[in-house]
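I have a structure here, written as structure tokens, and I will follow up with some questions on it.
Left out: one protein chain. Kept in place: all the others.
Letters are used for the chains, namely A and B, taken in the order the chains are written, and counting of residues starts over at 1 for each.
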Amino acid sequence: MKSLTRYLVMHVPTRRGFVNLTPEVERVLAESGVREGLVLVNAMHITASVFINDDEGGLHHDYEAWLERLAPHDPVAQYRHNETGEDNADAHLKRQVMGREVVVAVTAGRLDFGPWEQIFYGEFDGRRKKRVLVKVIGE
Amino acid sequence: MKSLTRYLVMHVPTRRGFVNLTPEVERVLAESGVREGLVLVNAMHITASVFINDDEGGLHHDYEAWLERLAPHDPVAQYRHNETGEDNADAHLKRQVMGREVVVAVTAGRLDFGPWEQIFYGEFDGRRKKRVLVKVIGE
Partner (left out) sequence: MKSLTRYLVMHVPTRRGFVNLTPEVERVLAESGVREGLVLVNAMHITASVFINDDEGGLHHDYEAWLERLAPHDPVAQYRHNETGEDNADAHLKRQVMGREVVVAVTAGRLDFGPWEQIFYGEFDGRRKKRVLVKVIGE
């Protein structure tokens, strides 16, 4: 069994944003030499997500508005977590809706994707460095 | 390491619906000959889900009503994604709640499930062909 682990450094300059990780995951996969196996891609921080969806700006706007409706940032005092001095309780909630990780099949040396699948990093408490883990296992 | 990849063709005739994939995943697992490992089952389309829950019609009705409340289809003009000519922005949101994929343990040649676990395809923008990927890895 082969395996390779790489860490992607993320730095979203705004509180919230989406970043397409697909090209970087493809680079790690190529480096691994794995032809058949699995790739795990996960946020290493608990106020961020990794998910698969469409690379369409209107949809990302819709995600942003929808998540803010499901788990509003303000008023920050509505969340007990924020009594610790944080203001990011909403980010911990939003991340659960969007998910921590994706597992992608590797077939014949490629990410085995449908026509529109792209891997995204979802940041919900940005303006600082975070990391995404990419782990390839297989043969 | 053994691996086997199969694609299931889905065609839900209505906009939304749930399909039990468990028998087909069991068939792929049997074909693979894997005794210890993992199975990945994922939607290859970004307006559909694969998830594990109960095979109970009342519950599926509840999921349908609840998802429609969290991310309503109408009015379609409330979503910027629909300005592209689509009317399926809500399906992209519903899919995030229900998830893209499941990873299931294979133990002694079987899906290592609790008493009520069944694998479902959740369609949120049907009336056309889509695919589900099943990948088995192990020994």
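We adopt the following convention: a contact is a pair of C-beta atoms (placed from the backbone, for glycine too) under 8 Å apart; a residue touches a chain by one contact, two chains touch by 3 or more.
What you see is a predicted model, and the numbers here were worked out from it, not measured in a lab.
A.B. asks: Give the residue, chosen from B:Ala30, B:Leu59 or B:Ala77, that touches the chain omitted from the document.
C.D. replies: B:Leu59
A.B. asks: Mind pulling the chain A residues that touch the left-out chain?
C.D. replies: That gives, for chain A, the contact residues 1, 3, 5, 38, 40, 42-46, 70-71, 79-84, 89, 92-93, 95-97, 99-101, 103, 130-131, 133, 135, 137.
A.B. asks: So that we can see where the missing chain sits, which residues of chain B does it touch?
C.D. replies: Touching the missing chain: residues 1, 36-38, 51-54, 56-59, 61-63, 66, 70, 97-99, 102-105, 107, 112-117, 138-139.
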